[in-house]
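A single protein chain has been removed from this complex, and every other one stays in its place.
Just so it is clear, A and B label the chains in written order, and each chain counts residues from 1 on its own.
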Amino acid sequence: MMELLLMQLSNSVIPAGLIAHQASTTGSLLSDKIGFIVLGVIVGPVLLLTLASIIIEFRNKSRIPALFLGAFFLLIGAMVAGFAAIGILLKFVIPQ
Amino acid sequence: MKQVKQIGRREFIKYLAGTAGLLLASKYAKPAFAFPSNREALGPTKSEANVGERNDGTGTTADELKKFAMVIDVGACIGCRRCMWGCKEENNTPDSISPLWIEVFELQLEGGVTGHPSPQDLKKGVTTSYTEAPKEGRWYLPVQCYHCDNPPCVKVCPVGATYKDEDGLVLMRYDRCIGCRLCVVACPYSARRFNWLKPEVPPEQINPLVPVRPVGVVEKCTFCVHRTRRGKLPRCVEVCPVRARHFGDLNDPESEVAKLLKENLSFRLLEEANTEPKLFYITRGKKWTS
Partner (left out) sequence: MDILARRASSERATSELLRPLLRTGRGFYFLIAALLILVAWFLYAWYVQLTQGLVVTNMRTPVGAAWGGYIANFVFYVGLAHGGIAIAAAIRLLNLHKYQPVARMGEVLTIISLMMAGLSIMIDMGRPDRIFNIIIYWPERVATSSLTWDVTVIILYFTMSACYLWLTMRKDLALCLNRFPKLRFLYKILLIGYKPGEEHTINRMTWWLSIAIIFLVVMLSGGVVAWIFGLLPSRPGWFSALAGPYFLTAAISSAIAAIIVVSAILRRVFHWQEHIKTEVYSGLGTFLGILTLFYIYLIFSEQLTMNYAAPLAEFLISVKILQGEFAIIFWPMLIIGFLIPAMTLIIQGVRPKWFSLTRTVTASAFIIIAFWVKRFLIVVPSLLRPLLPFPEGSYSPSWVEWSIIAGILAMAVLFYVAFLKLFPILDLSEE
């Protein structure tokens, strides 16, 4: 704090640095974890709606929710595996 | 408005020679004096720079009590560009990185930048050009990565290849970088460079303390982390002939940078960008000539 005060005293122009410093320390909740808020807003409703349909049909004793979930995770797994496979393949092409 | 000049044959040849000279100068220029080389003075270290996890390849770790910053006296800077070339030598920067990590702008007193390469030179890939400095009526502004306290580049990196360490330095993990260049577009100071092709550095010129980067990764000024964490100065600070550059620990009230900032008016670039850069400019104008 002391050096900031001294900087402010010696800066006869607008102490923009001080203002910026205060701004970043007060708003820090948002800056550091903003991704959780963003993805929460996006994935949250999607998850809720999908879960709603799954639970409703599950109660109707249908196999479809299980099929859907199976396909869903299978696809994601396949994509992740695909990334790994492409990575390994390309290691032979790109000069390391 | 561009001025169209009619060029005669003699002028054309002079222009060609001049451009060739410029190209040669920008590619191979080494100033005609010797740098004091502190490389040996750093003591025994690993002979091969390993590019590992949180160590930047130099086997050092951050001292969290420190907060490194740099102060540049633009009144003193004569635009000689020795900081640029010294940095290139120290950090194994290949010729394919252009502009270099440090860029020195030549500015007119009444505002406006001069000394840019001509559009033809730009097309040939020359991005830095100067013939001699200092010029009459010009002042010089060196820019490089400012190791911001609120760095947008660190925020956007999808793999954490660039990170802010505890002593305030913003560093790179070259083995993680996927080359997406989001950090490059996020930096308001255009401080980051990208390896568009595989860097070639002659083996005899390689500094073993600094990793030679692979193709397709981003790099930038590291405040010479391999030197500064061992108590030495960054190369650019060391080679400046007029001692316009100062480096040190802001948390230490006795350090050169803390004292300079207390005693001088200072400014930073793009203050409103809220990046909190750690390179301050002062205009004291004190040139050291000895």
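Heads up, the rule we're going with is that a residue touches a chain if its C-beta (ideal position, glycine included) is under 8 Å from a C-beta of that chain, and two chains touch if they have at least 3 such contacts.
Here the structure is a predicted model, which means the values were calculated and not measured.
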Touch partners, limited to displayed chains, of the chain removed from view = A, B
Sole contact to the chain not displayed, among B:Cys187, B:Cys224 or B:Leu261 = B:Cys187
Hidden-chain contact residue, picked from the options B:Thr60, B:Thr93 or B:Asn195 = B:Asn195
Selected residue (touches chain absent from view) among B:Met84, B:Ile102 or B:Val217 | B:Val217
Touching residues on chain B - with respect to the absent chain | 96, 99, 103, 105, 107, 113, 116-117, 122, 127, 143, 152, 154-160, 176-182, 184-190, 192-198, 214-218, 269-270, 273
Please give every residue of chain A in contact with the chain that is not shown.
-> 31-36, 38-39, 41-43, 45-46, 49-50, 52-54, 56-57, 60, 62-68, 71-72, 75-76, 79-80, 83-84, 86-88, 90-91, 93-95
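Heads up, the rule we're going with is that only the chains that are shown with their structure count from here on.
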Averaged-CA centre spacing for the pair chain B and chain A, given as whole angstrom | 33
Name, in rising order, each residue of chain A that touches chain B in their complex.
-> 2-3, 6-7, 10-13, 16-17, 20-21, 23-24, 31, 94-96
The residues of chain B that touch chain A in their complex are 149-150, 155, 198, 214-216, 250, 253, 258, 261-268, 271-272, 274, 276
